[in-house]
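This is the structure I have questions about; it appears just below.
Only a part of the assembly is drawn; its chains keep their places, and the rest are absent.
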Amino acid sequence: MLQIGIVGGTGYTGVELIRLLLAHPEVAIKIITSRSEAGKLVSDLFPNLRGACDIAFSEPDIKTLSACDLVFFATPNGTAMKMVPELLAEGVKVIDLAADFRIKDVHVWQQWYGMDHSCAELLQDAVYGMPEINRAEIASARLVANPGCYPTAVTLGFLPLLEAGIIDESSLIADAKSGVSGAGRAASVANLLCEVTESFKAYAVNGHRHLPEISQTLTTIMGKPVGLTFVPHLTPMVRGIEATLYARLTDNSQDLQSLYQSRYKDEVFVDVLPQGLVPETRSVKGSNLCRMSVFQPQGGDVVVVSSVIDNLVKGAAGQAIHNMNLMCSLKEDAGLTLTALLP
Amino acid sequence: MLQIGIVGGTGYTGVELIRLLLAHPEVAIKIITSRSEAGKLVSDLFPNLRGACDIAFSEPDIKTLSACDLVFFATPNGTAMKMVPELLAEGVKVIDLAADFRIKDVHVWQQWYGMDHSCAELLQDAVYGMPEINRAEIASARLVANPGCYPTAVTLGFLPLLEAGIIDESSLIADAKSGVSGAGRAASVANLLCEVTESFKAYAVNGHRHLPEISQTLTTIMGKPVGLTFVPHLTPMVRGIEATLYARLTDNSQDLQSLYQSRYKDEVFVDVLPQGLVPETRSVKGSNLCRMSVFQPQGGDVVVVSSVIDNLVKGAAGQAIHNMNLMCSLKEDAGLTLTALLP
Amino acid sequence: MLQIGIVGGTGYTGVELIRLLLAHPEVAIKIITSRSEAGKLVSDLFPNLRGACDIAFSEPDIKTLSACDLVFFATPNGTAMKMVPELLAEGVKVIDLAADFRIKDVHVWQQWYGMDHSCAELLQDAVYGMPEINRAEIASARLVANPGCYPTAVTLGFLPLLEAGIIDESSLIADAKSGVSGAGRAASVANLLCEVTESFKAYAVNGHRHLPEISQTLTTIMGKPVGLTFVPHLTPMVRGIEATLYARLTDNSQDLQSLYQSRYKDEVFVDVLPQGLVPETRSVKGSNLCRMSVFQPQGGDVVVVSSVIDNLVKGAAGQAIHNMNLMCSLKEDAGLTLTALLP
C-alpha cells in the first residue's frame, strides 16, 4: 500500500480527496494536516466520514510527510511552494491541487496571483497534470500541478478541434458555469445560501485566474498564441461545471462527432455523448468523468461544445488521483470507478 | 378602471399576470378563463392569491371577453390566433403573451412552431411589444405580440451595440441561462425537482424557437441579416434569465459604458450598472427591470454584455402590462414599481 | 409622513424592513445606520434597492435619531438596550426587532442571552408586539418588543386552543422548521450554500432562546405554567417557517375548525385554511400572513396544527410595521397588502 499524506484537509477539495482515497484499493492515508484543526478528528469536521476515517488532523511537518510515498497539497495558493522543495529533496512525490505550479512563466503567475513565487526554479520541472494531454510526462514526474476546474472542462472541450486545426484559434469563447463549491469552504457572506441560491450571475468578466492557465495549455497545443474570452458564472448548486465553447470553423468538411469520438475513444474518463444528446452536470456528480457533446447549429460555421465535470472530482481530487495512479504505476482508474448518484 | 380579461390563467405567466394586475391602480380583472379549471376559484389553484382574488375560472367565451377593454392571452402557442380576429373585430385590444404573432414571416413561423397559422393576415398588423424599440407603435396598436423571455434579455443587451454600428453583426453569440419556470406548469418528468435541481445543462443547441424571433428583431435594427448563435441553458432555480452576449468590436474607440448609459437613460425598466459591477438575477426577481453590464475584457476587441431579467415579469407578464399601459395611455410604470425580494 | 429611523440596516431583517417601508404610503425613511457600512449607499449593499432607495448608511447617532417619530432597531441582541432609554427620553417611539425587551424576567433573559441587561427597568414598560394578543397595549406603547420568528408561528398556532382551555397545557410540543435566512447575514461556514442546501437537521434541541419567549406568552395566556417541548430545524430554503404543533385534547366536543375561524375572523394577517387543506410556506413568502390549519387525526384526542409564516415578514419586519401602524394610528394593513410571489 502506498503511504499518502494530505496537506490541508479542511476544504472541499480536501474532504473529497479523503473520501476517494479511503475507497482506493492500493493506498493508505497516513497523515492529514491542518494548522487550524490540529488535534481534531477529521470525522468530527466532516460527519460523512464517521466510521470510515479515524485519523486526526495534525500540524504539517516535513519530517513526518517525508515518510510518505506521495503528498497531496489541498491548500490555498502559495502554501505548497513553501514545502515542496524539501519534500522533493526527500524523494517524496508531490501533487499540488492549488495553482502554485500551473503557470510556466513566473511573471505571469505573479501578476495573476499577486505574490512572489518562492521556488520558481521548479516551474519547468512541474508537469501539468492533465492525463489526456500529458500522460507520459505525468508517469515520470515527481511534481505534478493538478489543473484548475474550469481549465479541465474548457481544455478537454476544445482539444479535438485545436489538434485537428479546423478552427480559428484567435477568437475562442468559453462561457463556463460553476457550482458554489468552487468557491471553497471559507466563512463568507458572498457564499451564504441566502446570497447565492435562486440566483445566477457572471463574475470576474474582466479576467479570472484560470484564463492564463487555459491560454497556456491551448497555446502549447497550437504552437501559437490563441485568443480566448473566458467568462465564468456562479450557478445555484453545489457541484458541477458546464462549459459551453464557441469557435469558428475554418474547415467545414470534418464530421465533428467522429472527430470527438475518435480523439477520446481510449480515454477512460472522457465520455463523448451520442449525437444530439446534451450532457447534464448531475450525470457526473461524484464521478471522475468529463462528458461532452459537439454541435454545429444549422450546419453553419460555428461549432458549439458543451462539456461537463464535477469540479471537485475531475476538476480537482479525482484528477489528482488519476495523476497519482499514473505516477505510481497503478491501474489508471483505480479508486475512480464511481457512478454518479441520481437523483 | 379598465376592464381586463385573461384567457388562460393556469400557467406561471398567467398567475404572475394576475398578481401584478391585482396591484395595478387603474385596472380591474373581469374575467379569467380556463377550460380545464372552469368553475374553480383562482385562489384554490394559487393559494398565494387567497384573500386577494375572489374570481373563479370561467370557460373562454368571445361574447363575455368582448365586454373587456383589453384581453391578455396567456395560453399555449396556437390558441390566441383562433380567438384574436373576433376580439379585434369587437374593438377589444389584445396582448398575446404566447408566440402566435411574434414572427412576421408566416413560413418561418410555421416551420418553427409546427402548425398552420389561422390568421396570417394579422401578422403585419401586430406590433412586437418591446417598448424600448417600438414605443410609439405599441401606443397605437390594437394587437401586441409580447416578446419571448430570452429575446427580451438578448435583444436589450445587444441593442446599443447594434444601433451604434460598432460590432461585427455576422458572428453574434448569446449564451443564455433560464430558471425552470420558463418550462411552464405542465406535468412532466423532465421538470420535477429531482430531475433539475443541483444540475445544469444546455438544451436545444441545434435550434430554439426564440432564435428566429431574436434574429428578426436584430435584423430589423441593422437593416441587414445578422448571424447569431443562441444556446439556452437550464438553471436550477425558479425565476431569472441571464444572457451573456459576445460580439467582436469593429470600432474600438467608443466608451461602451457611456454608450449603454446613454441609450437607456430614459428607459424606466432598464438599469445599466456602474462600471465593473455584474448583475445577478435575484436583484430583479419579481420586478420588471432588465439590469445589464458591459465589459471589454483586457481591453481587447471582444465586447461582453451580461443582461438579467425575471423571465415571468420583464420576460412575460410585466412587459405585457408595460405594453398595456402604453396602449391605454396610462403611466408607463403604473402597477410595475416593484422591488425584488432579497434574500 | 412619519419620519422613520432604522438602526442596523445591513442584515436580512433590515433590508426587508427597508423594502417594506419604501412601499408604505404614510412613512418616509430618514436614517439608516450601520457602523460597519457608514458612507456606503444602501443600494450598493442590496442591489434590489437600486433606483428605489438613495439613502447612504450613516453612523448611529442619538441626536439625529431623536428627530425621527419612530426608530426601528434591526440590530444584534444587546445593542438596542444601550440606546433605547435616551430615545424614549426624547419622545421617540421605539420598536426593537431583536430580543432585548421580549422577556419580562431579567434573570431569565440574562441566563438565555448570556449578558447583563443595561436597562432592566424598561422591561415592564415594553409591550410584546403581537397584535393578535396585545393590540390595545401596542397602540399606546412607546416601546414595543417585536416577537421572535418562531414564537410568532408557534404562539398564533396554539392560541385558540389555549384560550378555549381544551388542551392539556402541560405537554405541548412544537416542532418548528425554518429557512436559512433566520440565521442572518453574518459570514460563517455553517450557513454556506454548500453546508446547508440539500440537507435537513434539528438544532438546539436542548434549548433554544425562543423557548422562554414562547413559554412566557403561553403562560400569560393560560394564567398558569405550561410545559412546552420546542425543537427547531434548519430547512434548505431562504424564507419561511412551518411549525407543527401537537397537544392532547382534554375536551373532545369542540369543532376545532370553527374555533380557529372564529378566533381569527377579524385578524387581517391570520388566514385559517378551509378544512383539509395544509398551508405551504411559499404561499406567504414576502407577505405578512400567518396561514394555518387544524387537524384531529383519526378523530383521536391529539390535535395537530400547522402554522406557516415568512420569518422575515410576519416573523420580523412585517409584524414590526404592523406594530408601527398601531402605535401611530395608521390603517392596520398600511404598507402590508402584499401577495406572495408564486412560483
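So that you can tell them apart, the chains are marked A, B and C in the order they are listed, and the count of residues begins at 1 in each.
Note that in this section a residue touches a chain if its C-beta (ideal position, glycine included) is under 8 Å from a C-beta of that chain, and two chains touch if they have at least 3 such contacts.
Just so it is clear, the model here is predicted, and its values are computed rather than measured.
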| item | value |
| --- | --- |
| Homomeric complex, total chain copies (3 given) | 4 |
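Methods note: only the chains that are shown with their structure count from here on.
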| item | value |
| --- | --- |
| When chain B is superposed on chain C by its C-alpha atoms, the rotation angle in degrees, nearest 5 | 180 |
| Same or different residue numbers at the chain A/chain C copy interface, by half rule | same |
| Chain centre separation in whole Å, for chain C relative to chain A (CA means) | 46 |
| Touching two or more other chains - residue numbers and ranges from chain B | 198, 238-239, 279-280, 282-283, 285, 343 |
| Touching residues on chain C, where the partner in the complex is chain A | 12, 180-181, 185-189, 191-198, 236-238 |
| Chain B contact footprint on chain A (complex, rising order) | 171, 173, 175, 177, 179, 194-195, 197-203, 205-207, 227, 229, 231, 233, 235-240, 242, 244, 246, 248, 276, 278-283, 285, 293, 295, 297-298, 300, 302, 304, 306, 308, 343 |
| In the complex with chain C, residue positions of chain B that touch it | 12, 15, 19, 22-23, 46-52, 181, 185, 198, 238-239, 271, 277, 279-280, 282-287, 289, 291, 339-343 |
